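With one protein chain held back, the other chains of the complex are shown just where they sit.
Let's turn to chain A:
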Amino acid sequence: MSLVDLAAVSFAYGRGRSVLDGVDLRIEAGRNLGIVGESGSGKTTILRLMLGLARPTAGRIAFRGEPLDPGNRPFMRGFRRAVQAVFQDPYSSLDPRQKVADIIAEPLRSLKVETDVDAAVAGALASVDLPPDTAGRYPHEFSGGQRQRIAIARAIVSRPDLVLADEVVSALDLTTRIRIVDLLKTLSEKTTLVLVSHDIGFVALLCHDLVILEKGRIVEQGPARDILSAPRHPYTRRLLASTPRLADFA
């Protein structure tokens, strides 16, 4: 069974223009999905809809075959445990007043997960290659890459089936990006990833399938290898042609 299904999903703010228009996509367990698009393509809106932070104006979203209904509290409790998110800016997504241990343990507390919290936090820190003493420190003591590791530790502490990541490496340096890619690759052995990014190179490193979005519509979707080697839609071709590569200069 698929993890998440979007069927003919549209979204608009108020009576405004559609931000998303008739989006159909399916997330299968074990197949990482990359959603690629530029500003205004609607990629972050898809993520918000998948997290239940907004409701579609039309169409249906289902998680494990059940309708995603933010009003259904018992369902949402299980959903929140199974679906976690990591956001772009590691400087604004961590509460500066809380110690790292409390930040990482927050999903366990809010979801009332019965577990040894300290052990779970230590396990999550180890998974993202941060030393145990990280737990007692504050976010401002860490670099951007380390903060993003903390955000990832928070996302995986409840052992979710699906992690949604919105431009998680955009704010990071190139060498830090590669280390986060390696980390996400290891994590994706246990959880499915949905990566939303404007950076097709980053997404291609980690995803089995791609969805290419332009102005709220899916213009192309399928296995990453097929799309990268033989893009069919003119927009996908333009996106690939515009992406600078080192090989062009060396």
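One rule holds in what follows: a contact is a pair of C-beta atoms (placed from the backbone, for glycine too) under 8 Å apart; a residue touches a chain by one contact, two chains touch by 3 or more; residues count from 1.
Basically, contacts and distances are computed from a predicted model.
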| item | value |
| --- | --- |
| Protein name as given in UniProt for the chain not displayed, "ABC transporter ATP-binding protein", "NADH-quinone oxidoreductase subunit K", "Heme exporter protein C" or "Maltose/maltodextrin transport system permease protein MalG" | "ABC transporter ATP-binding protein" |
| Candidates A:Asp24, A:Glu38, A:Glu66 or A:Asp95 - the one touching the absent chain | A:Glu38 |
| Sole contact to the chain not displayed, among A:Ala7, A:Leu51 or A:Leu240 | A:Leu240 |
| Residues of chain A in contact with the chain not shown | 38-39, 144, 173-178, 181, 198-202, 204-205, 228-229, 238-250 |
